[in-house]
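A single protein chain has been omitted; all remaining protein chains appear in their positions.
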Amino acid sequence: MSGPGELMHALVRRLHPICRSMTGDGVRRTLEIIGESVKLDVHEVPTGTPVLDWTVPQEWNIRDAYLKDRTGRRVVDFAASPLHVVGYSVPVHATLPLAELREHLHTLPDQPDLIPYRTGYHTGTWGLCLSENTLRELQDEEYEVHIDATLADGHLTYAEHVVPGRQADEVLIECHTCHPALANETLAGIAVAVQLAQALAEIPGGPRFTYRFLFAPGTIGSITWLARNRDRVGLVKHGLVLACAGDPGPLRYKRSRRGDAAVDRAAAYALRDREHTVVDFTPYGYDERQFCSPGFNLPVGLLTRSPNEGYPEYHTSSDNPDLVTPDALAGTLAAVREIVEVLEGDRVYLNLQPYGEPQLGRRGLYRSPALNRDNKQHQMAILWILNYSDGDHSLLDIAERSAIPFAALLEAARVLIEAGLLTEAPQSPDSGGERA
Amino acid sequence: MSGPGELMHALVRRLHPICRSMTGDGVRRTLEIIGESVKLDVHEVPTGTPVLDWTVPQEWNIRDAYLKDRTGRRVVDFAASPLHVVGYSVPVHATLPLAELREHLHTLPDQPDLIPYRTGYHTGTWGLCLSENTLRELQDEEYEVHIDATLADGHLTYAEHVVPGRQADEVLIECHTCHPALANETLAGIAVAVQLAQALAEIPGGPRFTYRFLFAPGTIGSITWLARNRDRVGLVKHGLVLACAGDPGPLRYKRSRRGDAAVDRAAAYALRDREHTVVDFTPYGYDERQFCSPGFNLPVGLLTRSPNEGYPEYHTSSDNPDLVTPDALAGTLAAVREIVEVLEGDRVYLNLQPYGEPQLGRRGLYRSPALNRDNKQHQMAILWILNYSDGDHSLLDIAERSAIPFAALLEAARVLIEAGLLTEAPQSPDSGGERA
Partner (left out) sequence: MSGPGELMHALVRRLHPICRSMTGDGVRRTLEIIGESVKLDVHEVPTGTPVLDWTVPQEWNIRDAYLKDRTGRRVVDFAASPLHVVGYSVPVHATLPLAELREHLHTLPDQPDLIPYRTGYHTGTWGLCLSENTLRELQDEEYEVHIDATLADGHLTYAEHVVPGRQADEVLIECHTCHPALANETLAGIAVAVQLAQALAEIPGGPRFTYRFLFAPGTIGSITWLARNRDRVGLVKHGLVLACAGDPGPLRYKRSRRGDAAVDRAAAYALRDREHTVVDFTPYGYDERQFCSPGFNLPVGLLTRSPNEGYPEYHTSSDNPDLVTPDALAGTLAAVREIVEVLEGDRVYLNLQPYGEPQLGRRGLYRSPALNRDNKQHQMAILWILNYSDGDHSLLDIAERSAIPFAALLEAARVLIEAGLLTEAPQSPDSGGERA
């Protein structure tokens, strides 16, 4: 009842009603709630700050919005759903005939029950979103439209949570925070990230890598973070963007632009026995677009279930907590944890007795493979590690070749190190150094 | 009625009756007719000229040939088809019993209606070709055989047509000219080459590459050209041999010996949505054998429809204009033109704002992908080009990865260059220089 799936689903439900956008108090409120579970460093970046090729925009806040008919009834009401307002709408208060209103009203004619999600970033316009059915019921008369919003100098808000590791090298986990009321597309990834952070904090002695969680508005948020961390992005050795993380569709990993980064191989390995697809990088999706821009080219992949634009509820009012299931959230979390297990555990070892097989029996390492299945797997793990630990093959390489589970190889490596038969290979320059 | 398919078919029909061989007036007449459409430089190379490992042979010309029965009826008549005479037959005029004639008579027992195509190059023999049915009707009596031919010192004849480009680097297009009355095998490729040359001449400002069209007898012709151009074959950056280009079979591209030359990738790309096959290089076929001999190893592929030896009419009297269709000729031409479009347009660009995505909106480059399909493709083309223009990926690389049509990428690159976001990467040494 209070397993991780249920905990994540409760967080999705709690965050769902908040009106988030690229900036503003909805984002701040979202970060406050996340901060109840994991300690956050919240950053406020002033409007006008240059960030890479962009500039931090004005801050947008909204208090109320509606469309009232002549009887005073709110036929569209922001209080019912933040999706009713086009994000970054300029304020308006006027009474207009339906004919003039129409260009400001957005619907989904093919999904007449649903409210679309729309934004008007950088356009200086306003608009309301409503269902096609509601639009069809409007009369050819005047309506009072009111968007009680402010667009003014302020700040862009994002937050970081860091789980310190034994190495300064970082794993970046990023979720976008800018979409209102989209449970699967936005909030499920946040919930998975929060649970992952809590799990990492429980590793005795801490994880190997330092884990940096970034909660930021899409595009401009990651661009702002990259601009402010330009000198240290080289510390990011692995990364994952999480989105669309809670629907029941199969898992889908989109490789980093590098295509063969360690996280790409770890993700493919972790997903191998789960219903999944793995696809190549494309420059369209979430913030991996920025991390994987050619100047940075960071090893950051995207993990989703149904991908953006890949499910009918995407960017509509049907992307609500009913679309997200505790099981799907738990499945995403389990996959991410296995990716992390591989990243944490993968190393290149050296067999210290590489000429012929070492005599395992006199070291107490020989268990007859005939005895049982687990014994046989352990014995095979020992043989595989001894044979391929030549400085060129890591445990993940061996896992891929041998089809022996990574965890069994970890255990066999531990036993061989204890027996003096195995040692970690000198680190390659790219793998970073231990903290001093 | 007068589309390119029909024009090419008319040329095939006009050239069909001419008796061509390795040398002689039939080749000269063929080049005269081609020269009515595109300006030709005709080269005459004297008998005995050493060319690579070979020597230019004597010139062969034929006026008449027949087999007459005792009543004086021509049972085999050169006037009916030039295929009736074995190419390079030495002259003969004799009356012989059928039993002695048989070793000089060639038929196709499995295709009893058809006359085979045979040559006796370098053999000093003579022969006649006829249908098996005709042979069966011959009586066991004497026949008068007459081959009124001359084999004497003279010349080997070939021709070039050049469409000058902005670069000295060349694209070589070659067709063999040595086969009599084979409409698909020989003449269809010539017709496609002529149309291509005319199309290239219409490009405003001229094409990027210099296009050299070579019309030459098979084997000895390309060997002669290679021998006479040995110091400048390095200018050939791409090349195509055209043969068997007009039958209704699927297109077939045989890669150059290099296997991954630009023309090999361009051809595979251009054929992707057409019925086709792509096969690896083999050292048997047309003049790609010479261009791709290991000493030269030029990037020259072979484009056919049904390949040599791959259709029942091959090298028989049934390879006549009825086998060739205007549609098939037009399809071959369209494929060649798309190959040329890719070769002309493929370049490596550099994104000048490679850190994060540049802000497209303030440059007027952002069109909402939601608007329509073409907009979305254009927007995606911009994102793909920006992301992969890192100096390592050309437009063709991007087209292959993105499945966006090459023409759409060309347009997006143009827009990005205008916006100051993209520039051509410095040319690699291999890509040749602009003309001074």
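Going by the order they are written in, the chains are A and B; count residues from 1 in each one.
By our rule, a contact is a pair of C-beta atoms (placed from the backbone, for glycine too) under 8 Å apart; a residue touches a chain by one contact, two chains touch by 3 or more.
Keep in mind that what you see is a predicted model, and the values were worked out from it rather than measured.
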| item | value |
| --- | --- |
| Contact partner of the left-out chain, one of B:L83, B:L114 or B:I223 | B:I223 |
| Listed residues A:V42, A:L96, A:I203 or A:M380, member touching the removed chain | A:M380 |
| Residue among A:R73, A:R136, A:R274 or A:R401 touching the omitted chain | A:R401 |
| Footprint left on chain A by the chain that the document does not show | 351, 353-359, 361-362, 380, 383-384, 386-390, 401-402 |
| Hidden partner chain, residues of chain B it touches | 52-54, 121-122, 219, 222-223, 226-227, 230, 257, 280, 282-284, 289-290, 292-297 |
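Keep in mind that, in the parts below, only the chains that are shown with their structure count from here on.
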| item | value |
| --- | --- |
| Superposition of chain A upon chain B: rotation angle, C-alpha, nearest 5 degrees | 120 |
| Centroid distance [mean C-alpha coordinates] between chain B and chain A, Å | 54 |
